[in-house]
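Apart from one protein chain that is not included, each protein chain of the complex appears where it belongs.
Every chain is named by a letter (A, B and C) in the order it is written, and numbering of its residues begins at 1.
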Amino acid sequence: MRRGVPLAIVFIVGTLLLLNYFVANDTLKATSTNLVNWGVIVSAFAVGLASVNLVRIHINKISRQRPGWINSVALVATMAIFISVGIYTKLNPDNAGAKALFQNLFDHSYSPFGSAMFAILAFYVASASYRAFRMRSLEASLLLIAAVLVMLGNAPIGELVWDKFPVISNWLLRVINMTGQRGIAIGVAIGGFATSMRILLGFDRGHLGQGE
Amino acid sequence: MNISTNPWVWFMGIGMLCLFSFIYKENPMYRLFEHIYVGASAGYAVVVNFGNILDRAWTPLTTKGEVNLIIPIILGLLLYTRFFKQIAWVSRWSMSFLVGIGVGISTFGLLQSQLLAQSRAAMVPLIVRGSDGSFILSQSINNIIMVAGVLSVIFYFFFAMEQKGAAKQVSGFGRYVMMITFGVAFGNVAMGRLSLLLGAMSDIFGKWLGILG
Amino acid sequence: MTMINGTFFVLAALLVYGTFIIGVLVATRSGKFTPKIRRIAALDSIEEAVGRATEMGRPVHYTPGYGDITSSTAPQTFASFDVLTYVVGLTAKYNTQLIVTCKSPQSFPLIQELVRQAYLASGKPDMFQEDTVRYISDAQFAWAAGVLGIFNREKVAANIMIGYFMAESLLFAEGGAQVGAIQVAGTGNLAQTAFFVAACDYTLIGEELFAGGAYLSQDAVKLGSLGGQDYVKLATMALISVGTLLATFNSKWLVDLMSK
Partner (left out) sequence: MWQKLQNIDRRIIYTLLLIVLFVPMAKPLGIPLSVNETTQTVFDTIEALDPQSDTVLFVLDYSVGGQADVHPQAVAVAKHLGRRGIKTVMVGFVTDGPMFAEQIIAELGDRFTYGETVINLGYMSGGETAVKSFVEDPKNSFENDHRGNRVANTPIMSGIETIKDFSYIIDFQTGAPGYQDFLRQLPAGFPYAAGIVTVCVPNVIPYYNSGQLHGLLQGLRGAAEYEVVLGEPGEGAARMDAQSMGHVVIIAFIVVGNLAYFMTKRSVKKSA
């Protein structure tokens, strides 16, 4: 029960889904559509489980008044607001006020805060390239030179300096980059395939935890 | 454009600035909005998934009589046996269901669109001729580089082999190709990332403070 | 029952390549054959990273990345679990605090279970705390914001990132460098490997990600699978070489066959 059933579940579910890619059969197709849909439902329950962990960690911080507990209050409160307004809206789709409130919450926190974190990357591209791009070795030099050539090819100012920069960067992108990507993709696919096979056939049980 | 009078926009602007302040130093204001953001997104995830359970499981089960949906609901609930030591092992059933899905839907794509499609695309003529039969040097050179490059990159990933002598040279060439590839990838995203920052700046300085625009 | 058009060759590849992998795996498990794996510097460096965190008395951070267990990123996530098991063992050996942050709610229960059991197996069940494995958020940048906060507040000394990563890769790599953490990373997402190579101390490139489990555990099943992968690569190289020669002589025979 503890060991055999999980391995059987992996094998049966995995094989049915895999088979569906090869064989045209309506029953099989319906079954795999169902399985994937069930996966979404089980995943949805997992979100609850994970959220319990998040809330428990922060409630702990608050109740023990650990440093920064006030931030944990903010986290739990925001979460509670999103959940209550969101679920209320879901259950009362005709309430325009709740809908607008939820939209505002989304548009003015969730969405722009994500763009802000995303935009930090622009700064990090600058500092990482300054810190890391040193011609310490041939390999490091190749990395650096390719990066700079492509930047010069992309920015209009590069073209202003020398009109061949876009040509070079295009060649790097289409020939060398394509070659490297292809080779790496093939390797990753082989590694991923081997991992999947081991798990599907039950040779690898690490994902289910070791021992009892 | 003028400075915004919408309190939502103010909240957005202040939040974005506080998150941005991280690049100077981690600070109490960043910490506050980091937690607000995490709370907002974690709450949003709960709402979306509550909707998923309602729309995909509960409603069809109770109104359309799709009885089979009781299975994923039970599997989902079994995940929570983790909170009870004696029966915690039952939650593995649900987890292995998810693992089965992952393995089942990734294997075919790995083989077809990644391994085989890329192998097939690597098969290019080493001598390229135009439609009139004339030899095209530049494309031939490109193709030779591509085939040699792909083979040596794959060769680099041989694990059960000590890479010495000629083997070391081949895999070394593979490594050079990869380094250029990474350089190109790095240089190429600089533009996209700067675009995002410019977008965020126009939100802050345009929409909120009304300086730009 | 009929086969779907264009999947014949895929099925053939599945059977042939699968046989290579499982064949070598079974041979290795029964002790008939043991592939000798070459050195992979990035994997060796994990112990160094954990060791340094121990010396400094500061925690180790581990994340399996953006990927989850129910999509095409699943194999990379599973590969990450193998490395995580090893890292738990190391931190148990050195008595160093481990923080695992997690984006995917689906993999969260698996990771929690894996870490708990690995501590149990190392004889240090008490090292597993409620906040050892932390789900932060399934929103990419909220998770990223949380991880950056943890780097700074908990003074992380070693940062290990193995799995499937997206745009957050550079946020973590640069954020980790700024707090002076020693960083080991690896992903099968090509676009992000560039950032890891540039900004981390050690990087697993491409397929090396999948060698971690075998290399670190020396487990016969995984070693055998890794040996089998080499045969698949050999076959792939042969296939490409033949296809290229045929293409050079204007034959599309193989390309057509592969589309069947």
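Here is the rule we use: a residue touches a chain if its C-beta (ideal position, glycine included) is under 8 Å from a C-beta of that chain, and two chains touch if they have at least 3 such contacts.
Model, not experiment: these values are computed from the prediction.
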| item | value |
| --- | --- |
| Touched by the hidden chain, restricted to displayed chains | A, B |
| Contact partner of the left-out chain, one of A:Leu16, A:Ala155 or A:Ile168 | A:Ala155 |
| Where the unshown chain meets chain A, residue by residue | 111, 114-115, 122-123, 125-127, 129-131, 133-136, 144, 148, 151-152, 154-160, 163, 173-174 |
| Hidden partner chain, residues of chain B it touches | 23-24, 189-192, 194-199, 201-202, 205, 211-212 |
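Note that in this section only the chains that are shown with their structure count from here on.
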| item | value |
| --- | --- |
| Separation of chain A from chain C, taking each centre as the mean of its C-alpha atoms, in whole Å | 14 |
| Chain A-chain B separation of Cα centroids, rounded to whole Å | 4 |
| Where chain B touches two or more other chains, by residue | 19, 22, 31, 34, 37-38, 40-42, 44-45, 79, 82, 92, 95, 98-99, 101, 103, 105-108, 110-112, 115, 119, 122, 150-151, 154, 157, 178-179, 181-183, 185-186, 189 |
| Chain C, residues touching no fewer than two other chains | 7, 10, 17, 69-70, 74-75, 78, 105-106, 109-110, 112-113, 136-139, 141-142, 145, 153, 190, 193, 195, 197-198, 205-207, 211, 226, 229, 233, 236 |
| Contact set on chain B toward chain A in their complex | 8-9, 11-12, 15-16, 19-20, 22-23, 31-47, 49-54, 56-57, 68-69, 71-73, 75-77, 79-80, 82, 89, 92-101, 103-108, 110-112, 114-115, 118-119, 121-122, 142, 145-146, 149-154, 156-157, 174-191, 193-194, 196-197, 199-201, 203 |
| Chain C to chain B touching residues, read off their complex | 7, 9-10, 13-14, 17, 35-38, 40, 68-75, 77-78, 105-106, 109-110, 112-113, 136-139, 141-143, 145-146, 148-149, 152-153, 190-191, 193-195, 197-198, 205-208, 211, 226-227, 229-230, 233, 236-237, 239-241, 243-244, 246-248, 250, 254-255, 258-259 |
| List of chain A residues in touch with chain B within their complex | 2, 5-7, 9-18, 21-22, 32, 34-49, 51, 54, 68, 70-72, 74-83, 86-87, 90, 104-110, 112-125, 129, 138-140, 142-151, 154-155, 169, 172-173, 175-190, 192-193, 196-197, 199-200, 207-209, 212 |
